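For this view, one protein chain was removed and the others were kept in their places.
== chain A ==
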Amino acid sequence: MNSLLLQTIYHDFPVLGLPPVPSTSRTSFAEFSVRERMREKLKAARVRIFFFMQSEDESRQMQEDESQMSSRVKFRDSVKKLKQKSHVQTDFPSAEEAYNFFTFNFDLEPENMKDETKSKKKSESNQEEEEGKEQESIELLPPHPPHGEDCLVNDREDLFIMDQMACDFLVVKPADYKSYSERLQKEREILFTPSILTVPMSQKVPENMQPRYLEDEGLYTGERPIVSLSNQNILENRMLRQEWFGDDGKLLALPSPIKQSSTRPPIFSLEEGIEPELETLYRKAMKPMHANQYIVGSGDPQGQFQLDIDISGLIFTHHPCFSREHVLAAKLAQLYDQYLARRQQNLTKLLTDKLHALRNAVQSSLDNSGTNFKFIHIYIYRQTRRLRDAEQEKDRTLLKTIIKVWKEMKSLRDFQKFTNTPMKLYLRKEEVDQRSDKKIYEAEIQAEINELLEEYMEEYEKKMEEYKTELQEWKSWKKAQTKKKKKIKQSQDQEEEEAENSEYGEEPVKPIPPKLADSLEVEQQVREKAINIRRKPGEPVLIPELSLTESVTPNDLCPRAEVLRREDVKKRSVFLKILFNTKEVSRTITRQISSDFRVHFGQIFNLKIFNWPESLKLQIYETVGFSSTNLLAEMFIPVPETTVLTGRARTEEIEFSSNQRVMLDHEGVGSGVPFSFEADGSNKITLMTSGKVSNSVSWAIGENGVPLIPLVSQQKTGIPSALKNIDAVASIGTSGLTDMKKLAKWAAETKLDPNDPKNADLMQLIMVATSGDACVPGFFRLEQLQQEFNFALDEELNRSKRFQLLQLRHREVAEFRNYKQVPLLEREITEKLFENYEKRLHERDVIDSKDHLDAHRALVAKYLQKVRESVINRFLTAKHHFLLSDLVNEEEVPSLGNLGLSLFKLAEPKRPLKPRRKERKKVTAQKLSDGDINLLVNIIRAYDIPVRKPVLSKLQQPSRSSRSFNEMFAASPSPQSPTHSIDWTFNQVLVHPFVEVSFQRTVCRTTTAEGPNPNWNEELELPFRAPNGDYSTTSLQSVKDEVFINIFDEVLYDVLEDDCERGSGIHTRIERHWLGSVRIPFSTIYFQTRIDGTFKIDIPPVLLGYSKEKNLGNERGYDSVRSPSEGSYITVFITIEPQLIPGDPVREKFDTQEDEKLLQAAEKYQAECALKFPSRQCLTTVVDINGKTVFITRYIKPLNPPQELLNGHPNNSQAAAELVARYVSLIPFLPDSVSFAGICDLWSTSDQFLDLLAGDEEEHAVLLCNYFLSMGKKAWLIIGNSIPEGTTAYVLTWEQNQYVIWNPSNGRCYGQFDTFCPLQSVGCLISFDNIWFNIQQYDSPVRINFDISKPKFWKSFFSQSLPYPGLSSVQPEELIYQHIDKAAALELQGRIEKILKEKIMEWRPRHLTRWNRYCTSTLRHFLPLLEQFQGKAVEEDHQAELQKQLGDYRVSGFPIHMPFSEVKPLIEAVHSTGVHTIDVSNAEFALAVYVHAYPKNVLSVWIYIASLVRNR
């Protein structure tokens, strides 16, 4: 009991801040030991003390609690006293209360209080939680007795203190104990235990009421939940006092069906803690994002605008459900409306009044005169009268129609025997005073008659005048006519007829005099009109009045069809949708169509808008029964002006109509269906559903009286952007219009007033649209931000020379490819820098014939240049691609064989003293710089150098000249006649040759050797400088410099004037005489890495003063083919130190039209060949001039040589062959490796070659081979290596049981066993149908077998496994040659001569250049001979002749023969001979040029240059 009490106390005073007192729970009570119980008691006592101390507060609190309790537990009798007390509650307890309090036994109602607290706890969950905690703490206590003891000790101490302080408070009382029965009794007093007996019905139901059974009333109540009767009874008893019973006297266990609101409203208890995540928060509504672009005042807080749309109702002027009567009624109503409108306007009256006024005015003006005024008045007056008459007539017809329709309606009603509409027309007669009316009427008529008469009179007068003039004219004409007629009568009769006929047409009709208007007639007219349009005099004025008073016949009196119709109408209902900017914003309620086809809505919709209203639309929907709704009609409502505010807006009626076709099976006339009023069905009319919606749209007014209108200015002053432009379109009510062109067209067609401020936006838009600037661009830009990143404008870049230079260098334009140190400042860049480049760009299109002397060649040069450029550009990019092998040096994996070999080598005995050849180290180009590279030229020896001829006396000459050319041709050389001259004594030896090597302007010479077969064995070192210091592979490949190896004869001349001095001194002059030269292009050296061999020296056909020892030539035995190999030879060895790695050919796959299989086979074949003999050339596919891969055999095809060449030697095929070879060799040579630096060989077809007149060995060889084939020879193309060209193409022919090798570039031929043949190795042979690869051990032509039929020696491409597919040739069918243009050749000849002469004079700036004309003419005569005999062996005769003619002169000179391509090489050639360098003061010169033209503009140029020194 104690513990219980404690608990309660604690719970009741949590606010007091009592420390939680540990107390035992009831459950554990029994288990406690006595000692513990003692402790308990002590605690209780301590609490008591507290209790007493706080008694006052306690009591107050108690009272409060009790008062709360009392309100809840009404039915408790036991606490009634307390309840009363609560009413008299005061701040301080009264004496009685105090007494009661102290005497009050708390034990009386612990249960009660507990109940109360419990009930409280239910609502206060947190408190309950505390209790739970406390319970826990209590439960936790027992296991910690020591702690408890500590507490006890402390408590005791406290108690002691308390004892000492206030022992008075201590009351010692015996332990309270109430017997069980007593307690029960007390409990009974307090506690309410509901009985389990059924509650009588009378108690449950309010007084004087009968239980109501809703089930019996037909309401569905549902099944009761099963609850045991006893429980039910307990509940009922318990809740007796509360209104928890239904009307049937039973507990309310189900929701009441008659309750209006829901029986279980959601409980939002503020006390109960709501889960935080479920808590609802109030957030202010946010504006939605403005998705639309037509924002009005975006982001503007006042941007809430409101549009009020009032839809009051809808009237159908026609509806499918209209009966015939309805149709008439609608018509009548319409007419009546019209009538009313007219009456309101009352135009007739107005006009009549005006007429009167005008009449008076006219009268007065007549008096006052002033004709002008009068006329005006009369005019206006008449106009007005006409108008009035028209109006009067309209009024009258309207009235008539109204009456007619009404009559029709009446008859219809009679006919159908029921009335559908409440329409009723009354005609109110307004009686008029008959007499006065008549008077007015008459007066009116009279006035009008008068006026009309007047009018007619006026007209008559006018007409009369006209008539008179016309008559006059006619009379005069008549007179003339009669005169004429007389004349004509005198003339011939025949013409008379014609004349008369012709005159008939022209004869004017005799004018008829105008009639005077008859007054009677006029009167008749006026009266008739008056009857038609005016009320008869005395007739009552009819005023129609439409009323809706007719009673509609009820349903049961109507026929079936009509009833059906009415039913149908009832089923129909209508609603309206409001669409704002084509979006539905709201809709009206659905309303039935009433029997008079009026629908009343009376709804006002307040549209809060953000967007500028573009369109307001109403849609009328009709529903029939339960079926779906269908759209009847749409109508646009104009957006109101900003001045139209709510309250001021007028209700307007907007008509709508629908073109729907509706047919009905009842009385309804349908819509879009013809129907008739007549019985026979005639006179059909078709009506469409139509009607009117009465509505009003206005801008709302805000709370503070501010109209909620978007500012007009906002709309107007927007930036003139596309956004606003669209607004402009929107303002005319067409949204979503994007096609500007159409709009512009429309605007143009409708002729909008451009000055109307309303159209200003639109006009601007149209202007923009039509100007085309604002069009959507028709392109798509990929890198639209590029512009942002450009650091300078394009124009700036173009303007700046520096940028230009950098750009050009970057683009690798030839002139700037390796330009170093682009100047930092603009001004440091000279204009000269660009000159060359610009000149080249400029010249690309302009053909300058000055340089070329020949327009065709100029053209070709340009074309070649273009091809070159395009090809180079193509390959420039390819050059930047690298393979791994380009960047990384990696040892090849040694094959097993190699490995074995190297192992074997290990076993070899070491021979340190035996030197072994070591490969030179190859150097990569990148590391090099100027001065690193030297060209080593080793001049070893020369053979057959021409020897000097002794100066012959004039006397000896004639005997020689008698010899014929033929004799000379075949004859053995004449033995040197031992003539003893002064020279001869000087020159013991025949010749003193030395070699001068020049390369890149560096000149080196050997020592002078002696004799025609000198042996120098000297090494010359020439430095090499790459262009622009760029030692890259590409740059080196494109070096065009040539190594010139010139052989000179060093001649000593005695310059002593007289012999007497000879004894005392030697005075000689050294002269050098050019004997011949060898040219080796650097590119050849570069690609070959070394050149080692004997070369034929180019010796002019005629060397004045020199002759050849011919014994050697004759000693060579193989003369069956006349070997032209007689000549001088030089053996040289050239290499580059250090060794450079030549660039690889460009790896690029070219386009091709070849069969893929063929290409694969070709690749395979080539790979196989390369595996066996890597050094031998094997060609299967080549690149044509368009950069396409072509199979090589396609180039071989018999082609006709020029007929002129064949005609020359009709019988001698050998001679013809030589001539053809010469012709081919005359086509200028242009190595590909120079033009297409290091790229690849481009093979042009023979016709292209002849057109271009330039090509390298391949083109020459192909052409020559094709010529030979067409001449019936067996010919093949040889691909091999030669000196000095390197990889080249020769032609092999089979002639007279011997293979002959032709060098196409100079037209010479060699026997197979000619050791001086420049061809060093043979890689493969190519015919028109096959390729043979040389698989013999040797590749030197001397040592191989050319019999291609032997597969042991030659590996063929097409074989049995891969037969020749019959490849078509790329060559043309036939070559067409132009005829020789001799005149052009002659002209060219003159020009060349002139240029060369100028040049020679230019080269001798310090000397006077005299031209020996006599010698020149001699030389000129001689040159054609040289051409004719191809420069062979005409020497002797010529020399003799020269000697004869120029006996006094010492002549040194020679003819130079060249194919003609440009002038520059000619000049170079002349310059290189050094003829002009002669220092003798009295030297004279002779220069002759001969140009021989061959077909196809192939020109052979001979230049004979000689210097003459007069002998003493």
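Structural remarks
Heads up, the rule we're going with is that a contact is a pair of C-beta atoms (placed from the backbone, for glycine too) under 8 Å apart; a residue touches a chain by one contact, two chains touch by 3 or more; residues count from 1.
As a convention for this text, contacts and distances are computed from a predicted model.
Between the listed names "Large ribosomal subunit protein bL20m", "Thioredoxin domain-containing protein 17", "General transcription and DNA repair factor IIH helicase subunit XPD" or "B9 domain-containing protein 1", the UniProt record for the complex's undisplayed chain reads "B9 domain-containing protein 1". For the chain missing from the display, the contacting residue among A:809, A:840, A:862 or A:1209 is A:809, taking the whole complex into account.
Of the listed residues A:749, A:890 or A:1156, the one in contact with the hidden chain in the full complex is A:890. Only one residue in the set A:208, A:228, A:821 or A:1064 touches the chain that does not appear here, and it is A:821.
Across the interface with the omitted chain, chain A contributes residues 806, 809, 818-825, 828, 880-884, 886-891, 893-894, 924, 926-927.
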